[in-house]
Every structure is written in C-alpha cells, then in structure tokens.
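Here the complex is missing a single protein chain, while all its other protein chains stay put.
This part shows subunit A:
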Amino acid sequence: MPREGPDRAKKRKDKESRRINIKEKMTEILELPKEVVLNVPRLTMLGNKNLVIENYKGIIEYETVRIRINTGTGIIKITGELLTIKEITSEDIMVEGRIKGLEFLE
C-alpha cells in the first residue's frame, strides 16, 4: 500500500471541503431545510429560560448546572442553574431552567 504524501492528503481535504460547499450552495438554491440536509442542529431559545435543540444526536452529560449534548457539528454545552429536560424525543430536546451560557465545542 503506497504511502500518501502530504500533497495528496491536502488535495483530499480540499476536495472534501469543496463537496460541503457545493452541498451548502445546493440547499441554498433549492431552499431546503439546512438542518436536515447538512445534519446541523437547530437551536431555538426563548430568553434565557427555554432552549429547544432539534436534530441532535444524544446526551453526553446531564447535571443540574451543566448539560452537554452531542450534535452533528460537535458538542453543545449548556451551563446554568436548575436545568431540567422538559421533553425529549428522538428529534428534539427541550431544556428549561436559568441558562447562563451556551458553548460550541468542536
């Protein structure tokens, strides 16, 4: 098996990013819901009390002060006080409580 040179690896990465760009452009042209096609979570916040995350993958950590949720683009970390999961289905998760911070971890 021939070893891949640094050039080839770079080329492949370029190719991959280009494909994503094309995908993004296509969805924009066709006005398709981006979160479905691109596997990106949709976050809806109501003040600092209510947060709905659609298109998520799973819960990594759940404490009253900190929730970490795995999504297609990485991990979302919610910090706050008295956090509860109001509703949870396979499509969305509704977090309630006093939300203080929202962090995207790559």
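Following the convention adopted for this analysis, contacts are C-beta pairs under 8 Å (C-beta built on N, C-alpha and C of every residue); 3 or more make two chains touch, one makes a residue touch a chain; residues count from 1.
Assume contacts and distances are computed from a predicted model.
Q: Mind telling me which option in "ABC-2 type transport system ATP-binding protein", "Putative ATP-dependent endonuclease of the OLD family", "Transporter" or "Sporulation protein YqfD" is what UniProt lists for the chain we can't see?
A: So the chain that does not appear here would be "Sporulation protein YqfD", according to UniProt.
Q: Determine which one of A:Glu28, A:Glu61 or A:Glu103 touches the chain that has been left out.
A: Hidden-chain contact among the options goes to A:Glu61.
Q: Can you list, in ascending order, the subunit A residues touching the missing chain?
A: Interface with the chain not displayed, on the subunit A side: 58-64, 83-90.
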